[in-house]
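Left out: one protein chain. Kept in place: all the others.
Labels for the chains are A, B and C, by order of writing; each one numbers its residues from 1.
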Amino acid sequence: MQRFSALSLLSHALGGHRGWTPQWRRAAPQPAYDAVIVGGGGHGLGAAYYLAREHRLGKVAVLEKGWIGGGNTGRNTTIIRSNYLFDESAALYDHALQLWEQLSQTLNYNVMFSPRGVMMLAHSVHDVQVIKRHVHANRANGVDNQWLTAQQAKEFCPPLNIGDIRYPVLGAALQRRGGTARHDAVAWGYARAADALGVDIIENCEVTGIRRDAQGAVTAVETTRGLIRTPKIGVSAAGHTSVIMSMAGVRLPLESYPLQALVSEPVKPVFPCVVMSNTVHAYVSQSDKGELVIGAGTDAYTSYTQRGGLHISAHALEAVCELFPMFRRLRMLRNWGGIVDVTPDRSPIIARTPVPGLYVNCGWGTGGFKATPGAAHLFAWTIARDEPHPINSPFTIERFRDGHLIDEAAAAAVAH
Amino acid sequence: MADIPATRRPPAIAASPLLRLLPPAARHILRGAPTIMGAAGEALGLSLSMPACRASLGGVRSALWLGPDERLLLGEASSAAETASRLGQVLQQQPHSLVDVSHRQVAFAIAGPQAATVLAAGCPLDLDPGAFPPGMCTRTVLAKAEIVLWRRDDDSFHLEVWRSFAAYVSGVIAAAARELTEPG
Amino acid sequence: MTQVLRIAEGGRIDRSRTLRFSFDGRSYTGLAGDSLASALLANGVHLLGRSFKYHRPRGILAAGAEEPSALVSVRRDGARYTPNLRATQVELYDGLEAHSQNRWPSLAFDVGAVSDLLSPLFPAGFYYKTFMWPRRGWKALYEPYIRAAAGLGRAPTQADPDRYANRYAHCDVLVVGGGPAGLAAALAAADSGARVILCDEQAQFGGSLLAEPAGERGALIQGEAADAWLARSIGSLRANGRVTLLPRTTAFGYFPHNLVALNQRLTDHLANPAAGQTRERCWQVRAQQVVLATGAIERPLVFPGNDRPGIMLAAAARSFLNHYGVIPGTRAVVIAACDEAYRAAIDLHLAGVAIAMIGDVRTCADGAWPEAARRAGLPMQTQTTVQGTRGRLRIKAAQLARLDPQRRRIGNIQTHACDLLLMSGGFTPSVHLHSQSRGKLAWDDRVQSFVPSQAAERVRSAGSCRGVFSLVAAIEDGTGAGGSAARDAAARVTAFPTAAHAPMPATDGAMAGYAGALPQPQAAPGGKAFVDWQNDVTTRDLALALQEGFVAIEHIKRYTTAGMATDQGKTSNLNALGFVSQRLDKAIAEVGLTTFRMPYTPVTFGSFAGFARGELFDPVRTTPIHEWALRHGAVFEDVGLWKRARHFPIAGEDLHAAVARECRAVRSACGIFDASTLGKIEVVGRDAVTFMNRIYANAWNSLAVGRCRYGVLLREDGFVLDDGVVARTAEDRFHVTTTTGGAPRVLAMMEDYLQTEWPELQVWLTSTTEQWAVIAVQGPHSRRVLQALVPDMDLSAAAMPHMSVAHGAICGVPALLFRVSFTGELGFEVNVPADYALAVWEAIYQAGAAHGISAYGTEAMHVLRAEKGYIIVGQETDGTATADDVGLGWAVSKLKPDFVGKRSLARPAMSAPDRRQLVGLLTSDPQLVLEEGTQVMQAAGQRPPARPIGHVTSSYHSAVLQRSIALAMVAAGRSRIGQTLCVAGADGDVPVQVTSPVFYDPEGKRLDG
Partner (left out) sequence: MLLITCPYCGARPELEFTHGGQAHLARARDPAAVGAQDWADFLYMRDNTRGVHAERWRHTHGCGRFFNALRDTTSDHFIATYRVGEPPPGQP
C-alpha cells in the first residue's frame, strides 16, 4: 500500500503525481472465498478489513452491486455521537467512537473525523427530562455528555435562536467528543486498507441468490457476475437487507424508508458544531467544503426509490429557518435520499441468523454511520467466531421474539 | 347563585378582509351504517344519503358527508336539542352514534373572487370549480391544521375548524390574503 | 467610466432609464433591463470573482443560469445580504450593491492566489492523503485552515426580515420554459381549452429568441420576425383566462405523480420593494401533463488556460450583444466545434468587433452559418485547437494550433492578440427535470448528448431540451407536445408517453459539437485546462482520479468534486464524461451519468418554509380558559401543540414558591385547574362494552352507568400506551379520556382496530376533546364551592361517590360532572361545552374566593399526583414499561381471554424479575431535590462504566410533606422497599431510601374530604 503523508504528497508532486497507483484493485470475482461480505458500504468494507486484519480468515471478498460507498454511507449527514440512552447502545456506539478517534491513522487515510461537538436541543419540559436522563445515564456509562443551559447552548453555537421562537430552547445536551467525518473517505479508506490486506473488492456485482446445502447451511452466492462459493456470508446491505435475506428465506423485523438530506451553497465558516433538534426536526452541521449539511426526516411509506417527498425536506427547512433565522436567505444546492432499514426498536441487529453460515448487520436505520468502525469490527468478530462479541450480543434477532427490546425510539432518543 | 348569561364565546381569531367568523351553530356527528341514513334524513328534512363528499341542504339544516358512515349535521344554535330528539325517535332501534359537537369547532366563511386562491396557500386540493364544485365538501388540511371545507358557491367557502385551531387557520388565511394584496 | 461598450441601438434594454449600481464599492451605471453581468461588461469589467480552490481570476462565462464563475454577493441592507448569486441572473436595479467573493484583500490582488502556484500540492483528493499527523492535528490545526479557505460567499449574519409564501396549484398542462418550444406548446395547449401554467426562470419569456437581433436581422418564423412572433404569442397567452404566466419562476424539482415545484422571485429585481412585500413564492403544481421545454446549455471547450476573464461562450456573447446591447470585447478569437459560434461571430462582426480568427475544431465547416461567415470575409480555419492563453486579469492572447488526425501540429503556433475568446462546444440539452422525474435518458450521436427517452411520469420534452435545435423544428416540436399533452389531459390518460410519442426530426451534424478535452499536440506542456470552473477541476484532476482507480463516474465526481458546485455541472458534466470516455476509451453512454437531483438552480431556504414561521410555524392550541390564565399572569409551557398554564406566580414568586403555594391551597382548601386539553372520545354503540373490553386492559362489564374507572391502554406489544378515566354515561355509551398528547394516537388506534380487525362491532367513535372544557376543582372545600353552583345536583358522598359521573347544569349551563381526583383530595371535574367554559370558570373562581380557592398549573398538578404516587404516561413510562412495572397490575384484567397487548405480556422478558418497577425514593437530606433523570446505583462510589439499576422519573419538593420526594423506576424495585440505594448526583453520590411510591395519605382518607 502506498503510504499517504505530507511527505509522499510532496515527493509525488515533484513527479507530477504520475506515481500514484489505484487505491484498490478492480478485482474480478474468484470462484470461491472463505467469506463473502454483501454490501460495499462503510460497514461491509470495514467488516472485510477487520476480518482480514484481526481474524486472518483467509480469502475475503466484498460484493457491491454498484460502486462502493454509493449507499447510505455516501448519502448521510455524517453525525457521529455515542450518547445513547441504554447501556447496551452506549457500549456499542462508544466502541465505535473510540475507533473513530484513531481511524485516520489506523487506515492511513484522512477520514476527517472532526469532534466539534454534537448538541441536542430541548424545547419542552418533557424534552428536558428526557435529555437529562440521557446525560445522567451516559455519565454512569462513562460516555461524555453534558447539560447546557439555553444561554450556554447559544454561546457554543452563536447562530442559534433560543428566544423568540415557537418552541424556545430550554437547554441542550452536548457531547464534545461527537462530531462529523467525511463519508466518502470512510468507504475509500477501508477499501484501500482492506485491499492492501488481500481483500477482493468487487463492484458492479449484485447478489441475486443464496445457495444452501441439505442442512440449510449456505454454500454460495449467485451474482450478476457469476456463482461464488463460500461457507460464510455476511450481509451488510442496509436498505436492501430484507431483499437479500429473503433469498435465504429469512424474514427480518425491517422496513426500508426514504430518508432525505440536503446541502446549502457553500459559505465561509459560520457553524462551529453539530446541532440536532428532535422536537422541530432539524439536524445541521457545516462541512469542510462550506455547505450546511441538513438532515430531514423519513417519509411515511416504505420505498426503494432513494428519493422522498418535497414536504419532508421543506419541514426540515422550516425548522432550520426558525432555529437559525439568518439562514433563511441561504439556498439549497442539492437534495437527495437514501434507503434506511428501520427496526421496531430503532436498534440494530448484528448477529447470526437461523441459517448456518449466514450473518447479518442491519437495522441501522437513520443512525448507523456513526457506528461504522464499531459495527464493522463486531460484525467481523461475529462472522469469524460464529458467535457475537459481548458488545453486540444483545443485538440479536431473537430479542423481538423474547421481548428484550432495546427501545431507543420509545425512550425518545433522537435519530441520526 | 344566578345563572351566567348563556351566551357562547367563540375563540379569538386573526382578522382578515375575506374571512368572517360565522355565528355559533348546533353541530352533531351522526355515525352509523348507510341503512340508517334514509330514515335519519327524513326526520331532519334533508337527504343524508348523498354521494361521497357532498353536502345537502334542507330548511335551516344542512348535512355534510364526512365519510361513508359519518355525517356532520349543522343547524341553528337553538336547534341542537330538537335534532337530537328527532333522530333519537327514528333511530331508537337502529345501531348508530349521535354526538353533540356544537362547541368542538367553529365556522368561517371565506368569500370573494380571491377565496380559492387564498385557500390554495395551504390547502393542497384542486379548488377549481370544475374539480371542486359548489356543494362539494370534505375533510382536508390547511397548512398544518385539519379543516372541513365546503364550497357554497364559486367564490365562497364554509370552513369548519376545531376551536383550538381557529387562531392558526385564520392566521394562515390572513397571511395568504395579505400576500395577495401586494403589488406585483 | 460609463458603459463604453454599450452599442448605440438594439437590444432589449431601456436606454431612457439609467440605473446606478456599485461593485466592490466602485459605482457604475447601467440600463433598465440589464443583468448585473451585462451592466459590468458594458463598463468593461470582466473580472468578477476568484475561483474556489486556486483563487484564479474569473470572469463571465455564460449569460444565464448555467454561469459557474461570476458569483457575487448582493447587499440591500444589513439583514438582506445574499451570497453566491450568479451575476448573469441578477437583474439590475437602481442602487444595487454587489460584492465579489472569496478574495482578500482585493479582487485584483488576492493573497489566496498563491494556492495557484502551490497547486501541484493540491491535486484532487489531496486532503485524504495528509493532515493526519499529529492525531489531534486535523481538528486543531488543519481543518480550521481548510475551512477558512473553502466556502464561497459569507453567510448573512442577521435574521432575514423578508416574507415567503406557499401556493398549491393544479393544471391540465404545465409548460416549463418559455422559449419558442415552450411558447408553442403553451399556445397549442391553451388553444384546445386546457388549464395551462407556463413558467420561465427569466424575467421575460422568449428564451433563446431574446438573443435574436431585432426585426429582419433576426431569425424568421414562418416569414415573421422572431420578436414579432414572440410579442404576438405572449399577447395571446395573456389574453387567455385559463393560462397562468409565471416569469422569474424556476421549476426546480420534479416529484412523483407529476408534482412540480416552482420558485417564483417577486422582489429581488425591484429597487424598493414595498415594506413586508413577499420576496419569493414556492409553488407546488400538480399537473395532469407536463411539457418540458427547458432548452439547451452551451458547452465550453476544454483547453489550457480556458478560464481567464474574457473567455466566454459564443451564445452568451450573442445574448449580451443582442439582448443587452453590450459588446463583450473589441477583438475576439472564436473557437467553434458547432455552427452556433459562427452566428455569434457574424453578429459581433456586424457590431464592430474585430474577429481575429475563427478556429474550428472540426475537419470541415460548411454549414449555413460558416458559409455566411466566409461570405462576410471573416478569417477562418478548421482542425484548430487552443494550446494556451495569456493575460492575468483578462485574456490578452490565444495560442492556436492546427493539428492533423495524429495530433501532429500543422504549421506554427499562431498567437492572436485578443480581449475576448468565444467558444462553442455544442449544446447540452437540459434534461434535468426529465431525469429528476426518473425518466430514462439515451445517448444521441446526432447531437452528441443525452436526450430524454422513456418517461416515468406524464411528461414530454420539446425543443432543444431533447436535441431539436433548429428554431422551426423546435416550434413544431413544441406545438406537437402541447397539443398532445392537452388531449391526453382532457382524456385523463394515465399512461406515460412513450419515447416514440414524437420522433426526432432529422438534424445535420452542425450542432453536434464536442465533448472532452481538445486534442493537444503530443508532448505539449499545456497549463491547467478547466472542466469545472467553479470547483477548479482540471483535466489533470480527472486523470489522477482515473489513475488512482476511481473509474466509476460517481466516484470520479466525488473524488474530484466535478459537477458538485452550485452550478451542478451544467457546463462541465458532459465535458468530464467526454474526457473520461477518451481516457478509458469507452463510449460516453457506457461511462454513464451522475444523478440529477433537485434543485435545478439553488433555491432559498425561506421559500421552502413559506408561511411557516413564528406564530404560524406550528399551530398554537389554547383552551377556552387561556385568556383568564393570561390575565392572571400564568407562565405557560408547551405540551405538544398546546400552551398550558404551568404556574400562576404572584408578587414575584418563582416557580418553586408559586407551586408550593398552589399545592398548599389544594391540600388545605381548594384549587381550580384547567384540564381542558385532556383527550376525550365518545365511544357509542350496541357493542360499546365489547369494544372497550378488547381495547383496554381493564374489564368493563361491571362498570355501571354513572360510574367511572381508571383505564389503561396497552400497545399490541404489551407496553403502556396511554391512560385516563373512563365514564359509562349510558348502557351503550362511554366517555373516554386520554392524556393530552395521546388523544390523536389513541383515537387512531381505536379506529384501526374497529375498521380492520373488528368491523363486525356496532360501535362508533367521535372526538369530543374540544367539545368539553374541563375544569378540575380539587381540595377539601371543593364540594362546598361547587354545590352552590349546581342547585339541582346532589354532590354528597352518598349521591355522588368517588369515581362517579352525572349529567346536570352548572350556572344554568349543561354540564357533565365527574367526581374524580388526580390529587388525592376530594375533587370534581366539571365538563362544560367549550364556549361557556370561561364564564363557568370565572363563576367557580368567584364562588371559591370565600373558600380560599387558588388556580394551579401543570407543575403543581404534577407535584400533587406525585405525592400520591400517580404516574404520568410519558414521564414514569417511556414506552418500555408494562402496567405492572408502574404498579398498575391491578388494572389489568386477569379474566379476559384477550385484549390489545395481552398476548405480548406472556413473553419471557415481560415478567423478568429484574424489570424496572415504580418506587418512591427519599433522600436523607429532606431539602435535597434530586434531578429528574439521575441514575440509581446499587451502591455508592461506582466507576464508569457502571450499570445503573434505575432512574428518577419525577422529583419535587413537597410543600405538604415539607421535604423532597421522588418517583423512580428501579430494577426489582418493589422488592427493594426499605433498602438504601444511591443516586449519582452531579456532585457525588447521594444515599436514598426506597419507599412505596405513595408518599401522602396512603389510606386515601382525604378522597372524601
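FYI, a contact is a pair of C-beta atoms (placed from the backbone, for glycine too) under 8 Å apart; a residue touches a chain by one contact, two chains touch by 3 or more.
Since the model is a prediction, treat every value here as computed from it, not as a measurement.
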Visible contact partners (per top-of-document touch definition) of the missing chain: A, B, C
Residue among A:13, A:150, A:197 or A:243 that touches the chain left out of view: A:243
Of A:176, A:225 or A:311, the one touching the omitted chain in the full complex: A:311
Contact footprint on subunit A, counting only the chain that is left out: 240, 242-243, 246, 251-256, 300-305, 309-311, 341, 344, 400-402
Residue ranges of subunit C at the interface with the undisplayed chain: 255-259, 284, 286, 438, 456, 716-717, 748, 751-752, 755-757, 759, 897-898, 902-904, 906-907
Footprint left on subunit B by the chain that the document does not show: 52-53, 66-68, 70, 124-125, 138-141, 146
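Following the convention adopted for this analysis, only the chains that are shown with their structure count from here on.
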Inter-centroid spacing, subunit C versus subunit B (mean Cα positions, whole Å): 33
Centroid spacing, where centroids are CA-atom means, of subunit A and subunit B in whole angstrom: 49
Separation of mean Cα positions, subunit C and subunit A [Å, integer]: 22
Two or more partner chains touched - positions in subunit B: none
Where subunit A touches two or more other chains at once, by residue number: none
Complex interface listing, subunit C residues touching subunit A: 52, 80-84, 120-121, 123, 126-133, 135, 138-139, 143-144, 146-148, 150-160, 162, 164, 253, 255-256, 259, 261, 282, 284, 438, 540, 544, 547-552, 554-555, 558-559, 561, 566, 568, 595, 597-599, 602-606, 608-610, 612-615, 617-618, 620, 637-639, 646, 717-719, 874-875, 878-880, 904, 907-910, 931-935, 937, 942-948, 951, 984
Sites on subunit A touched by subunit C in the complex: 4-6, 8-10, 13-14, 16-18, 20-26, 66-67, 69-70, 74, 87, 90-91, 101-102, 104-105, 108-110, 112-116, 123-126, 129-137, 139-143, 161, 164-167, 179, 182, 184-185, 188-189, 203, 264-270, 286, 288-290, 305, 307, 309-310, 313-314, 317-318, 320-322, 325-336, 344, 401-405, 407, 409-412
Subunit C residues touching subunit B - in the complex, by the definition given at the top: 163, 165-170, 195, 266-267, 270, 274, 277-278, 281, 284, 286, 611-612, 615-616, 618-624, 627, 641-642, 682, 684-686, 762-772, 788-789, 791, 811-813, 833-836, 838-840, 842-843, 847
